[in-house]
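All protein chains of the complex are present and in place, except for one that has been dropped.
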């Protein structure tokens, strides 16, 4: 690594994932922030909009030339809103990690049905690599475009993908619980403090958009129910599945994650508080009478979004995969 | 008390204070809900808009005739928005408890300066009684119009008013902390869960509208600083004052509240959790080297709003003052 | 109802359920508190131990004669600790609602295996009535001893029992999430604010004591996983089941709860905030491709403990079943 830092741009830096990306890149030892865009805040200083960030930069427009001078651009825009921009950047050789769902699906028709849209650049879908780092590390290293996985999806795939590949799990039900930041920045009474504090609810029964993403990646249909926790950050997924071979389940998972810095398969039942503010996934599996239960936790904004995006960048540029990413959780 | 229940109307029932009023009246042994209005929800069932309320009633328009058939109407509208309506009701002999600031001030010019408006019915201000129950009980009993005090103001006056009347306190600084419901129902990112959870802030330094109300009632200028607590309900006010006579302070307060069901002067330092979900005010006073500190707690939506409004109604109609009002706080 | 109020005793009034019972009985229109016991606080005033309660009573010993003069005694002691006391009271004709698990099981051997104890009074088990009010109302009315159901169990049975009786549900998985008060009053770092705030975890996988209780009452094995929410009160249970007949499911539930004041079967997905601080259970059921999901909410300390206990008392003494029990939830 010479002294030249990787030049980074962030498009859609106003959202929670975008703000976390700014924070991570600002503190990254081998990368530097060169351009950040937010339609709502063009021309304003980042630290004026977000007093919590001491970052010395101004918000620009997403069409600024600066993004084309970057080595990598993170795009964190709503579904389809950034798809064309992603294409424009990759067409000019700028590598992209896209945090939307636009390029996550192998089967474009499932994407189009799930999101109710026509995909603007189905050609790019073919070159996009699904950015679940521990699974696709090799392809990510050389990818022009990485589709960063959904937060709920990451919390389910890391434990279940090795089991499904080994045909050790069927009839999967994922009962997931997420902190409120997963819904994004909101000016909506339904997300007001008084509506959510001391409250808890399920939503999106049978209809949440992350179910088709999980199902495609696992190669089998998943019954997925998300819930909203009165906390800011974190996801815990309780995954039920049928399995015939407890020993094979445990061996498969031990092998899969023996040397991973960010994924810990453990006997200790994990809690959201063990991974909040880190890029880590911890999970545990118990099996009894043919029924398995996986308990898996991540920070939805880090391993579930901005952290995994930076981990993808680290892989793409041959850096230490852990650079700039926290692994120890504060109290 | 014969079997005829008091007929109650609530105008502006959509806000937090209004919803609490519906809940209190629905469970009140001697009152019944006859009409509720909300501009946003005309024609809808209360239980459809608020699934937390099992109340069988429909929202109507505030101009409905039903309100004129009530024995008492609670008006819970924003400042000045309801002032004319209050006049129309009292003109026709319907007694009113108004939860806005419109009729709280003796001096209309202070009201107009504080709220930046012209008072629509200054004539009514003269007949309005300031509804701090424990202080103005006699006047309230026969009042045509009661101005329900501000939440912060109630938390400060109950401890300080007897001391100020006895000239036992000067140089008053009120440092108050309120739960989020004090700000009302909001669709605003600044009041979103993610903006307020695990957070705490001061606001309105030297400029909050409750300072002139406190100052007028105490007969001296109060330096008042409000803060926003990450809880739904409750106010704790820490009031600093200069005093020369600790013994007189304690005797004055013991005498003032010896037999009050809802005000408890105690040696135990009170916590918000001791009074949340009740109509009670608890406070304690410590004096050392000429400096006094009063710690006072209320539930901002009950003793600070809807509860005190019902207490006023109980007084106005000769009922047991505690009817329908909780005094024991749940864990 | 003449003017004589029902004389009530509470043994084990120091715990959260016991304290809620004191609060409910103190405000009950047709009952009065005659004796309360707590080993830790004998001789102390209730309001000194719990400043949140303005109740004028002293804690006594559980062996006090006063309990034998009561019409009904609520026993809220740890498993087996109160079993003999319950016997002593019922032997002398005092009716009892027991909040422990001691008398909940039809099959004493399941109880003994689940709790790892020998049942001290298996004879009484035969006369004990399982106090799920909406299901066992008739038997409760004349019962000498009512076993109040477990909190998690109540949240699952109310939706699932009618379906299981009609053979409309199989392969049941109950994924439940409870507020912290469900664990009882604790001096334990694991239940400290810093350990639980902004946190969430599963516990008791395959081993929680409420699973055998659910399974016995439903007549089939239930896979039950409890979780700990960072809120004080409330349970939400997400119950997955296989079902072949969506229409029959909905009709069965509509019929079962058409006229219940405290159980609401609704299309609206219920939230804990809709029922907190009330005795209500709200639930909704969705069916898709042979899979059913029931979302059910209760307040664990009310419908899940003290509230249902008072509802049982109301039934036992021929009172209005809703007397003294809140149904509308505050914001």
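So that you can tell them apart, the chains are marked A, B and C in the order they are listed, and the count of residues begins at 1 in each.
Everything below uses one rule, namely that a residue touches a chain if its C-beta (ideal position, glycine included) is under 8 Å from a C-beta of that chain, and two chains touch if they have at least 3 such contacts.
This structure is a prediction, so every number in the text was calculated from the model and none was measured.
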Decide which residue listed in A:282, A:295 or A:319 touches the omitted chain of the complex.
A:282
Using the touch definition up top, pick the residue from A:23, A:41, A:217 or A:286 that touches the left-out chain.
A:23
Which residue of C:42, C:84 or C:194 touches the chain not shown here:
C:194
Residues of chain A touching the missing chain are 16, 19-20, 22-23, 26-27, 29, 51-55, 181, 198, 232-233, 264, 266, 268, 270-271, 273-275, 277, 280, 282, 301, 326-331
In the complete complex, the non-displayed chain touches which residues of chain B?
173, 175, 177, 194-195, 198-203, 205-206, 223, 225, 227, 229-234, 236, 238, 240, 269-273, 276, 286, 288, 291, 293, 295, 331
Missing-partner contacts on chain C, residue numbers:
16, 180-181, 185-189, 191-198, 230-232
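By definition in this document, only the chains that are shown with their structure count from here on.
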Over half shared numbers or under half: where do the identical copies chain B and chain C land at their interface, same or different?
same
How big is the gap, in whole Å, between where the Cα atoms of chain A centre and where those of chain C centre?
40
Between chain C and chain B, distance of the C-alpha-averaged centres to the nearest whole Å:
35
Can you list every residue of chain A that touches 2 or more other chains, as numbers and ranges?
194-195, 198, 230-232
